[in-house]
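Everything on this sheet refers to the single structure shown next.
Only one protein chain is missing; all other protein chains are in place.
By letter and in written order, the chains are A, B and C; residue numbering begins at 1 in each of them.
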Amino acid sequence: MSGSTINAKIRTSGHRPWIREHAVSFAFLAPAAIWLLFIVIYPTIDTVRLSLFNESATKFLGLTNYKTVFSTDTILTAFRNNVIWVLIFPFFVTTIGLIFAVLTERIRWATAFKALIVMPIVFSTTASALVWATMLDNSPQIGAVNAAVLTVSDWFNPPGAYPVSATAGQTVANLVGSNAHAEKNSSIVSNSSARAGGMIDIGLEDVSPTTLALLKAQDAVKPQPMSGAITGVVWRAFSPSDPTNKTDILPAELGLPILRLSLVNPQGVSVATTTTTTSGQYKFSNVGTGSYFVELVGSNFSSGFTGISWLGGSSLTPVSGLGQTAQALLSVPLADMAMIITYLWIWAGFAMVLIGAGLASLNREVLEAARIDGAKEWQVFRRVTVPMLAPVLAVVFVTMIINVLKVFDIVLNMASGSSINATPTLAVEIYNDGFTGGVHSGVSSAIAVILFLLVLPAMIMNLKRIKGV
Amino acid sequence: MLASFSVVGVNSAASASSSTKIGGSVSVWNEFSGAEATGFATALKPFEKETGVKVTVRNIGSSGPTLIEAAVAGGKPPNIAAVPTPGSFDLLAAGKRLTPLKPILGSEVKNFSAGWSAAASYKGTLYGLWLDSSSKNTVFYNPAVFKAAGITSTPTTFEQMLSDASTIAQAGYTPISYCSGTAGAGWSATDLFQNLFVKANGAAAYNNLVSGKLSWTSSDVTQAFADYSSLLGTNGANVGGISNALGTDQLWPTCVNNVFPTAGAPTAAMVIEASFVEQTTPANYVGSDASSCTLTQTNPCYDYFPFPASSGSKYVKDDQSSGDVAMLLKSTKASRALIKYMGSKQFATLWEEAPGGTITPNLSVPASALKNPVTASIVKNLNSATATVFSMDDEYGGTLEPQMWSNMLAWVGGTDTTAQFESTMQSETKAYLAANG
Amino acid sequence: MTTTAQTSDPTKRRHLLRRMLPARGPSNLVLGIIAIVWLVPTVSLLVISLRPEADFGVSGWWKALLDPASLTFSNYRVLFDQGFVAGGLLDSLMTSIEITVPATLLVVFFACFAGHSLVFGKWRGRDVVFLTVVGLMVVPVQVALIPVVQFYHELGNLFGLNPYGTIPGVIIFHVAFGLPFGIFLMRNFMSGIPMDLLEAARMEGAGEWKVFYRIVLPLALPALASLAIFQFIWVWNDLLVALVFLGGNAHTPLTVFLYDQNHELQANYWIISTGAIVSVIVPLIVFFSFQRYFVRGVLAGAVK
Partner (left out) sequence: MASVVLRNLTKQYSGNNAPSLEMLNLEIADGEFVCLVGPSGCGKTTALRMIAGLEDVTSGEIEIGGRIVNNLPSRDRDIALVFQSYALYPHLTVADNMSFGLKLRKVPKAEIEEAVQSAAKILDLVDLLKRKPAQLSGGQRQRVALGRALVRDPAVFLMDEPLSNLDAKLRVQTRAEIAQLHHRLQATMLYVTHDQVEAMTMADRIAVLNLGVLEQYGTPRELYNFPNNQFVAGFIGSPSMNFVSMRINRDVERVYLTGMSADSNIKVTLTDEQSDILRKSDCSDIVVGVRPEHLIEESIDHAGFSAVAEVEVIEFLGNDEHIHATSDDTDLVAILNAHSSVARGDSITLSAPHDTVHFFHPTSGLRLN
């Protein structure tokens, strides 16, 4: 063999292919690496640097910006909101995903169902926020959610024909025009009393012409007295020709139809009921001895359900007896809940798909073994299925924590003017602070670094878990 | 056009004599939409034709200041931007992003009153040009509803306004349809407070409050809120209730349509908002009483009265206004020419003439440009103001603006007492002023 | 990919399972109700977009269901009649496509290359590189906005090519923020490709490039599809990046178009709902056409 010469030749050229192989490998990595270096890594490092400088990045401040973060109310509010999101959302989305995943195992149209539930993920957050802002509109005439609540509410608390808008500061007392006063139970009782054959007229004001048009009210006409009966008229005692005259029935003043009336004795006990005609007249026949008052029953003025202001500025838990800051930090804005509901709508499908996959890969024989061991269906679920699914559930849960820590779009798109101050999250604060008063923002960078540090452990946890799925 | 020809400076090739074609293009960012945008484009046409400059207008919506900041940082600001927020104007001027306009505008400077010029200056240098203005000193009302309540003349004092409101309520109408603005953005609630404060205490006190020289906890502020309460406390002040003011459904133009409905009968009598209500109203108001009112450009079925001051107030003619201030971010021959044109009589006249009800603080506009008597009256009122202030939320750029809205709505909704509002505002203003100097 | 022998087994199992579960009736009912609840918001958007503008503030959208004759395409007609006017709906639609398609393709290609390098390369430290990339998934987008805007400005100063305010500027940003997830997904998928296949190809004379595009790329196609769908939907639905980098531009994507409408003085609900439907159609088509890959992507990308 001519070993040595061949050897030498190959050895000298021997390392080239090795290097070339790696060169190709590096070349493969290069585009991604360069891209990430300039657009992701550099800004991240720059953010850490900026967080230690003043707003215009000219003076080193050390940790001052971090101190500012923890002593600024708006940023603390953002922290609070992140906490609310993290505490509520991952739990619910995982639970809902689990329920859906388990239930879909048992139906034939599971594919269609899953597609339907997953669908919202592909919607832009802008569109989703828009849809849900409309769904949650506080007028039951527009918002489907409040309309649904209204339908239920009307069974128990139907609105009267002459609803009083309590939220506008209107009270039953405002309605009183003449010869009557409002009682504590929201009813209106005549000032004068009458015996059989007598008459009681009551004038009301503040009654919307629209309502009267709707009820086809006619001009008020004073009825004739009748023996053995108490009669009278209830009318809208307002005329543009003489706005201050509440006692006389002026031309074109309308009677108030379908008012429910009650005849009450001086002890306040109702002895008879009736309703008014389209011209506002009423009649109580066969009235006994003694004098009686006429009562306009409170239910006439009930406004019923007027809608929940989901996206308004109200909070779920107004804690009284605490300092203002503490109160602000402990309350849960209703708008947060509205956004969480929207987010559940978006992400439930994601949780369902992941958990469903976990469910499909479960060893069925273990479940069957449990059944053979005598476990009931619920026990199988509770003691075997769920524990076996634990790794998947954990991945969903932690993924959602990461997701929710970075929550941004939904808040930007959904918060209304009145809830805009109550609902920002850290990511929103980074955005808000970053572009105010010039674009260098130390505080904004400090928030970003903190957010980064908050997400990181969740991410590490997930990567460890995900290998087990 | 010819008038400006005589004062051509080195920089003001703007005069654009018909023989000079400048060419090139100018980018303009603003927040005009709908009819305003159309009118703006119409008003720019002669300039484009004369100079051969192509003007690209872009509506940057309400995130305008953010986008301008980003564009400046990105090295590609627009040539000209117009914002409704004097606050962000000040920040940009302070950051030396703007070009001084006095040498560029030349004689056009004289088209603006000293007040409006001052409002377009930063530390004494003129950096801006008010393109349009709105009077916030306006209360629009439905004459048919006033008639139905037996009210024959509009109120001239705040007290009279309260008593009229009470009468209207008795008649079964909501006296005041309270706008919570787009998505409840609190600016309307803020405007109302500002009207009350400036009418009672005058523009100087108002500006002191803005600049932190007057404390939010002062009795003047407290009194303004007391007045505010008495107005809202008038039963049924607000269509759908106060909680709706804080929600999302009292959207613009719903609050206007309560007074000037597109269908059916009106449910409310007055809407207290700026003159841009007009831009919403004529377009869709069918008139509440078709027999007596035929809606035309010259005969609107709506009317307004100036927001009244309490009887005895010295500041009846101190008004609140708003508008869009144009500024030169990137100076080129074409953009200088354009901003000079924007200060001209021709531009302002064309813009006011265009449908949409835009009015400008440009004094050179002839009265004949306004065919609508309501608009004409508003302009007259605007120009006769002894002092003009801007909305505080506009003066405060950035974070204080939404903070103030939110605080205001918390007060309106009854979550915060007046004292709580005052102390919150005081500390937030202090922090804001400390940060933005 | 599956033989008949493989699929028959699980179905048999499923039948067995079904028999052992309690009655399906209640499940069907409960899920039916859930399905309706889930569908309602989407239907509401569709109905609102089909109602006359004036009806919005007057009555709930469900009223239109009782009176289908009141529905009209006029909102769509108005929007589409604008044609490709800058800032109009169709122009925005085009801009969305112009941004989304390149941003998707670039991420897919670069992630494939990088995944190949990280899985099949034999250089030291590739685990460290991979972990770094995964770590980058944590970085919130907001963090990078300002520095990148300034970086673009610098590019303009140095080379006269400032991507700020241009579509490529948005694409560059999206590609960068799509890559960590893309690399993560591709690397995870590729590590499931048997090394034997690559060795076989190498032995048969394939160089690294040939191994990549003749063997790895075809095999990674499902993951590639998942990634493409995810990236497509992510970019298509992005508001923030487009707003900051393109907000002042005449041509903005659909999300910015919608956001602008949403926040102006007048709530143009008819434009918004109609525009929202248009904006949702493309991702929906993508979703329903490639549902399988989408679900696979969900499974693979659980950490994003």
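In this section, contacts are C-beta pairs under 8 Å (C-beta built on N, C-alpha and C of every residue); 3 or more make two chains touch, one makes a residue touch a chain.
Note that this is a predicted model, so its numbers are computed, not measured.
**Q** From the list C:206, C:250 or C:284, which touches the chain that is not on show?
**A** C:206
**Q** Who touches the missing chain here, C:103, C:119, C:176 or C:215?
**A** Answering carefully, the residue with contact to the hidden chain is C:215.
**Q** Which subunit C residues would touch the chain omitted from the figure, given the whole complex?
**A** Residues in contact with the chain left out: 1-3, 194, 196-197, 199-206, 210, 214-215, 218-219, 221.
Everything that follows uses one rule, which is that only the chains that are shown with their structure count from here on.
**Q** Draw the chains as points, connect those that touch, then say whether the picture is a line, ring, star, complete or other.
**A** Contact map by chain: complete.
**Q** My parser should flag the chain pair with the most contacts; which pair should that be?
**A** A-C
**Q** Between subunit A and subunit C, what distance separates the C-alpha centroids? Give it in angstrom.
**A** 27
**Q** Using mean C-alpha positions as chain centres, tell me how far subunit B is from subunit C in Å, no decimals.
**A** Once rounded, the distance between the two centres reads 41 Å.
**Q** Identify all positions of subunit C at which a residue touches two or more other chains, and write them in rising order.
**A** Within subunit C, the residues that touch at least two other chains are 57-58, 145-146, 149-150, 259, 262.
**Q** Indicate the residues of subunit B shared as contacts by at least two other chains.
**A** If we look for residues of subunit B contacting two or more partner chains, we find 66, 70, 73, 182-183, 249.
**Q** Which residues, counting only subunit C, touch subunit A once they are in their complex?
**A** Of all residues in subunit C, those touching subunit A are 13, 16-18, 20-22, 24, 27-28, 30-31, 34-35, 38-42, 44-45, 48, 56-62, 109-111, 113-114, 116-118, 120-123, 129, 133-151, 172-173, 175-177, 179-180, 183, 207-209, 212, 233, 236-240, 254-255, 258-259, 262, 269, 272-273, 276, 279-280, 283-284, 286-288, 291, 294-295, 298-299, 302-304.
**Q** Under the definition above, what is the set of subunit C residues touching subunit B in their complex?
**A** 54, 57-58, 87, 145-146, 149-150, 152-153, 156-157, 162, 164-165, 243-245, 247-250, 259-260, 262-267
**Q** For subunit B, which residues are in contact with subunit A within the complex?
**A** Per the stated touch rule, the residues are 65-66, 69-70, 72-73, 91, 95, 147-150, 167, 169-174, 180-187, 232-244, 246-249, 264-265, 267, 397-399, 402-403, 405-407, 409-410, 413, 415, 420, 424, 435-436.
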